[in-house]
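Take this structure, written in structure tokens, and hold onto it; I'll ask about it next.
Left out: one protein chain. Kept in place: all the others.
== chain A ==
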Amino acid sequence: MAQSVVVQVGQCGNQVGCRFWDLALREHAAVNKKGIYDEALSSFFRNIDTRSGGDGPDIYKGKICSLKARALLIDMEEGVVNEILQGPLRDVFDSKQLITDVSGSGNNWAVGHKVYGCQYRDDIVEKLRKNAEHCDCLQCFFIIHSMGGGTGSGLGTFVLNLLEDEFPEVYRFVTSVYPSGEDDVITSPYNSVLAMKELNEHADCVLPIENESLFDIVNKIHQMINSGKLGSTVKQNSLVTSSAGSAKSVQEKPFDAMNNIVANLLLNLTSSARFEGSLNMDLNEISMNLVPFPRLHYLVSSLTPLYTLADVNVPSRRLDQMFSDAFSRDHQLIQADPKHSLYLACALLVRGNVQVSDLRRNIERLKPSLHFVSWNQEGWKTGLCSVPPVGHSHSLLALANNTCVKPTFIELKDRFMKLYKKKAHLHHYLHVDGMEQSCFSEAMSSLSDLIEEYNELDATKGGPRTDPSRLKIAV
């Protein structure tokens, strides 16, 4: 089985990452009753003998001794990482797999990318190599970061570049949190657009996330619970926002609920690679099926259900509702409406007690209301994993390569232009060694080109379908 390494960069990256590891342990604990270190665990965790001080060889079989996350924690401030290392998860992280500094990046992409990138390059490469050495077969790097700040955005994309150079065969999945319109970081449009260029060029797949959407989902759940409409108690640990049952104590921080959603996204994404099922969907298959053209690798994700009621019996009506919800606007993790835009490809990863007939029935049902590009009318990739997430009997992750990401990018571009036209705050960037005005204009045109590619595809939507004529064979 292949392994994956998580690289969490910056404050957001590390906070989300922390939730990911916590929930991953919870998920494996629920499945792995015997405490045996198995293939599923090894995809994200090493098993080491603590007596040899963590430097000894990994234990590949047998009982679980001490699990260590296959992770690299990077932050140019110490606060967040220190908190993680003093919290309940401190033993999960290898103390050598961190890179921290004290002063932070000042919300400046250039500082993160150019200054710290340069400074820590060798250190990062060495630690990545160490991580890779502990892997039997390294399949994928997951980068978690935000786009709007300095470290996650700048240093995060520097690491992305590095991964492509040093490990060209290994997939690079990036989970990027995009800033909202009311972001309190004024320079977030600069940081985001500069980072976008890197994502365009060096990532295999990007899962964009918007805080606004996460926030809306959290609110929706609170409303549902508090309004008493549900009529039945909700299973606490089934909430996509909850940390119940995990190592974290009850007192949750404000962003925890939102970060749990992203953590669940990553867990569901990798579930079929870790656990068995009747139709496996590995990570390399996601990239193969959902990326028809190299630059169009932005995947809109949605998770359902958001919670499960305590009733054990779930009639198939509920199951079908789960599929419908996955396509509704308010379940998407970015502010987008895929139903009214054009699908290039769509993947459905189902977990739990769902069979192929349920999948087919729902695809048939939903297909007519969705618009697929002319050359991919049946563009569905499906996966069935037998192991459901904690607290649920079944769940669905939908990944869409859909032109509905376009508005997000256009807005980003607009916000960028607003600042750039006035040259506001530009000097903070241009001061940095290696940064020039051309970096900005190149990043801008990279984003414009991307938007244009989506525009061209949108133009084909709803138009008359003329299939190309087939090859003629002389009889």
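Going forward, a residue touches a chain if its C-beta (ideal position, glycine included) is under 8 Å from a C-beta of that chain, and two chains touch if they have at least 3 such contacts; residues count from 1.
Rule of thumb we're sticking to: contacts and distances are computed from a predicted model.
Visitor: Would you mind picking the UniProt name of the chain not drawn here, from "Cytochrome c oxidase assembly protein COX19", "Serine palmitoyltransferase 1", "Ribonuclease P/MRP protein subunit POP5" or "Tubulin delta chain"?
Guide: The record for the missing subunit names the protein "Tubulin delta chain".
Visitor: I'm checking contacts with the chain that's been left out. Which of A:L290, A:L306 or A:L349 qualifies?
Guide: Answering carefully, the residue with contact to the hidden chain is A:L290.
Visitor: Check the options A:V159, A:V177, A:V218 or A:A345 and report the residue that touches the missing chain.
Guide: A:A345
Visitor: Touching the left-out chain: which of A:D165, A:D184, A:E364 or A:D433?
Guide: A:E364
Visitor: Touching the missing chain, which residues of chain A?
Guide: 1-2, 39, 136-137, 139, 276, 278-280, 282, 284-285, 287-294, 316, 344-345, 355-358, 360, 363-364, 367, 374-382, 384, 467-468, 470-473, 475
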